[in-house]
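A protein chain is absent from this complex, but the other protein chains hold their places.
So that you can tell them apart, the chains are marked A and B in the order they are listed, and the count of residues begins at 1 in each.
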Amino acid sequence: MKLYSGKKSIVMTVILVMLVTLAASGCGGRDVGQNDAGEVQPKIAFYAFNSEPILDWDPSVEYSNGIVVLNNVYETLLRYEPISEEVIPVLATEYTKSDDGLTWTFKIREGVKFHNGADLTAKDVKASIDRTIALGQGAAFVWDPVEEIVVKDDYTVDFKLKYPAPLDLIASSGYAAFIMSSEAIEANPEDWFSQGNVAGTGPYTLQSFKMGDEVVLTKFDDYWKGWEGEHFDKVVIKKIPETASRRQLVEKGEADVTMELPYEDIEVLKGNPAVNVMEVPSFQNLLVFFNTEKAPLDNKLVRQAISYAFPYGDVVKYAMGGYAVQGRGPIPVGHWGHGDNLFQYRHDLDKARELLARAGYPDGGLELLFTYMAGDEAEKKTAELFKAELAKIGINMEIRGMPWESQWELSRNPDAQKRQDLLTMYWWPDYASPYSWLYSLYHSEEEILFNLSYWKNAEYDRLIDKGNEMSGIDIEEAENLYIQAQEILVDEAPSIFAYDKKYVWVTNSSFKGFKSNPIYPNVVFFYDTYRE
Amino acid sequence: MRSFIVKRVLLGILVLFGVILITFVLTRVIPSNPAAQWVGQRATAEQIEAAKIELGLDKPLYVQLERYLADLAKGDLGRSLRSHQPVSAELKAYLPATIELVLVSTIVAVIIGIPLGVASAKRKDHMVDHVSRFFSVGAVSLPTFWVGMFLQLIFYRWLGLLPLGGQLSMGIKLTREIPHITGFLMFDSLITGDFVVFRDALAHIILPGITVALYPIGLVARMTRSALLEILDEDYIRAARSYGLPERMVLWSYALKNSLGPTATVVALSIGYTLVNTFLVEAIFSWPGIGSYISSAVISLDYPAIMGVTIFSACAYVVLNLVADVIIALDPRVRV
Partner (left out) sequence: MTKSSGIMNSIKPRITEIKLSLYLLCRNRLTRLSLGVVILLGLTALAAPFIVPHPEHIETEANPVDKLLPPSGKYYFGTDELGRDIFSRVIYGTRISLQTALIAVGLALLIGIPLGAIAGATGGMVDEVIMRITDIFLSFPPLLLAIAIAAFLGPSLENAMLAIGVSWWPWYTRLIRGQAVSIRERQFVKAARAIGTPPVRIIFGHIVPNCIAPVIVQASMDIGGVILTIASLSFLGLGAQPPTPEWGLMVSTSRNYFLNAWWYSIFPGLAIFVTVLVFNLLGDGLREILDPKTRKI
C-alpha cells in the first residue's frame, strides 16, 4: 500500500508540473521558438502536402507523389513549358533529331556536379536511362521507343529509336526521366536508392525523412546554377491530410504553400491578405467510364442519354467550386491535341429521356452501380449530384466509395457482368502528349489496364497509333489525327468528359517566385522561390 | 498459483497464434491484388506478374502462411505495399507518439475516474451518484471522433486557445533541435530541460488527450463504483464502521485499497480499448501515431501494414489482459 501512495504522489507531482508549466505558457503553443541572438536562421520553405510526399526514393521507379520531392533533388535533360509549348534546356543544352525522327542527339551541359561530387557527362545520361529501362518499373514504359543509347563523346549522346516518337517530350517527363550519377549506380546495390540515398544534380539534397510523413531537403552547395540571389536553404515537405490543418498552417504563416483545400475555404481565404490564392490550369481531368461490355450501357444510345443527364454546370459550380471547366473530349483545354470544335454534350434531361426511349427504356427503370475513390470530396459530390439527376429520368444509381485498389480490382474482374456500371477517375499525362489519354484510356486492350470502359474500335486505334508516330516527326499532322480520333470517341461516348480541373494553390504572401507547371502536377520547384 | 500463470501464458500464446491466423486468412480471401498495389497506380501487366513472383503470391496458400510465420518469428512483418519499407520499421517510427498519447490519457483517466467512482459509491442513489453515473455512462457513449471535432471547434476555432492538431508547432519543429532520447517527445523535452518544446508539446496533447481519456474515465469510474459497492457491504467494513472509525478513513483506506485489484484490471484493459480509440482520434488531430498510419493503410488497402497494426494491437491487448489476470491471481483478496 505504501508503494501505491508513493506512486500516487509521483503522479500528482507530474500533473502539477504539467499544469504549472501550462499556466506559465498562458495556454500558448502558438509562439514560435525564439531565435538565439545573433545566429543567422536558415531560410526554410514549408510545403503542406495533402498526401505522402514520397513513396519510393528510387528515381527510376517512383511513379506517384514522389515527383514533388524528386524534381527538387534530381533534374531531367529538358523541361516542358505547356503555356508557350516550349521545351527548355536543363541538363541538355541543345538537341537535334534526324529527319525520320529515329535518331535524337543531345548536347550535355558542362560543369554540372552530382551530390556525390562526380561530374555530369554523357555516360551518366546513358547509365540512368538504361537503368530505368532495365528495372522496368513505374513509368519506365515512356522510354519504350528507345532502341539504344550511344555515348558519342563526354558531352554528346545519341538516342536511337525503334519508331518515331517525341523524345524531347519524353525526356522532359516528370517521372522516370531523372539523371543519376553513374558512379553511384555502379558502386551500390540496386536498392541503394530506394533506401533513401540520393545522387542527383538538383538544387537540394536529402537531409532527413520519415517515410510516408515528411521530407527535409537542404541546399546543395555546388549546384550548377549557383546560390546567388534569394533562395531557400531548406525545404520541408510534409503530409498534412486534414484540410482544416493545411488551412490553419497556411493562414498562420507556418506553411508557405499548400493545395487541395475545399472550395468553401478558398472563398474565405481569398479575402485574407496574409495569403495568396493562385488559380492555374491543370492537365488533370475527371472522366466517368461506362461499362460498354454490359447491358444496358453496351447500347450507345443509353450512353449518350446518360451523357445528356450529367449535370455539367452544377458539378463544375458545386463539386469544384467553379475551379474547373466542362470537358470537351478527353484532352484538357490548353494541352496540345485539345479539339476546340469537338461536340460537347450539355445537361438536357428531355434529350436524355428521348434517347432512353429510343433505346427501349421509355420509363428508365435502370439500376446502375457507380464507383469512385473513397476520400475524394469532389468525386463524391459529383456522384451525389449525378445521382439526383439520374433519378429524374428513372435511373437508380448506387454510389460506392472504395479505396483505389479495390475499385480498380473490381473494374478488372474477368466477368464483365460483375464489374461496376460506371467508374470515375482522374487522369493526367506522364509527359506532354495526348497519346497518354487516348492510348491508356481508350485503346483496345488484351488485358484490362486503364481502358475501364472496355471499349474497342479498330479505326480509332489506327488513328491514334499513327498520331503517336507522327508526333515525333510532324506535330501538326499528329494533332489532326488525334482530333479525328476524338470525334469517334465523342460520338460513341464510352465515357463522360466531366471536367478539366484547375489547380488552386494557396501560398503565404511572402512566398515569391513560384510558378505552377501543370505537366508536373503539385510540384514546386523550390530553387525558383524565395521569401520577401 | 504458478500453474495458473503458466496455463494463462500458454493460452495467451495460443490466442496470439489464432490472431495471426485470422488476420492472415482475412488478407488472403479478400478481393484485391497486392501485386498490382506493389507496383503502383499505373502498372503494366508484366510488372504485376513480376511482382506476384517477387512477393511469393504465386505459391500455394500454406507455403505463404509458412513463410509469413517464419518472417514473423524474426520480427519481420513484411513490407508495406505503398512505401516498400519494412512494416516493423514504420511501426517503430509511429509508435512513440501513440504510446505517449495513450499514457497521458490513461493517467488522466485514473486521476479523474477513481474519485468519481468513489464519490458515486459513497452516496449511492443520491444526486452525486446520478450525476457521476450519467457522466460515466455518457463518457462511454460519446463518439470519440465527434468529441475531437467538437473540442477543435471550441478551443481552436472559437476561443483560439489551443492548436488544431499535430504533435508540435511547425515553427518550433523547424527552428529548434528537438530532443530525441526515448522518442517520447514530452518526456525527452522535460528531462533535457527544453521547456519551449515541452510547453508546445503539452499544448498539443491536451485536446487529443482529453478526447481519448473520456472512454477510460467512464470505465474506471464505473468499475471503481461497483467494486466499492460490493466491498462496502462486506463484514469487515461493517465492523470498521461499527467501531466508529471515521467514514472517510473507512472509505479511502480500507475499502478503496481492496477495490484496487479490479480497478487495476480495468485500467489494464482500458489501455487496450484506448489504443484502438486513438485510431479514430489521431486521424482528427493529425497525430503522427500508428492510428494515422493505419488510417492511410486502410484507405489504400495496404494489407501488410493493416496486418502489422492489427497484430501489434492484439498482442498488446493480450499481454495487458494477461497482466490484469495475473494481478488478480496474485492478489490474495481478489482470488476467487
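Just so it is clear, a contact is a pair of C-beta atoms (placed from the backbone, for glycine too) under 8 Å apart; a residue touches a chain by one contact, two chains touch by 3 or more.
Quantities reported herein were computed from a predicted structural model and do not represent experimental measurements.
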item: For the chain not depicted, the shown chains it touches; value: A, B
item: Per the touch definition above, residue among A:D124, A:E214 or A:E242 touching the missing chain; value: A:E242
item: Contact footprint on chain A, counting only the chain that is left out; value: 242-244, 247, 262, 264-265, 268, 314, 317-318, 374-375, 377, 380-381, 383-385, 387-388, 391, 398-403, 406
item: Residues from chain B at the interface with the omitted partner, ascending; value: 11, 14-16, 18-19, 22-23, 26-27, 29-32, 130, 133-134, 137-138, 140-146, 149-150, 152-153, 156-157, 226, 229-230, 272-273, 275-277, 279-280, 283-284, 294-295, 298-299, 301, 303, 306, 310, 313-314, 317-318, 321
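Here is the rule we use: only the chains that are shown with their structure count from here on.
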item: Chain centre separation (chain A, chain B; CA means) in Å; value: 36
item: Residue ranges of chain B in contact with chain A within the complex; value: 31-33, 36-37, 39-47, 50, 80, 82-85, 90, 93, 107, 110-111, 152, 156, 161-166, 169-172, 174-176, 195-200, 202-204, 206, 257, 260, 283-284, 286, 288, 292-293, 296, 298-301
item: Touching residues on chain A, where the partner in the complex is chain B; value: 1, 4, 11, 14-15, 18, 21-22, 24-25, 27-30, 32-35, 41, 44, 46, 52, 55-56, 63-64, 136-139, 141, 194, 210-213, 234, 236, 238, 240-242, 244-245, 248-249, 254-255, 374-375, 403-406, 408-410, 412, 430, 440, 447, 449-450
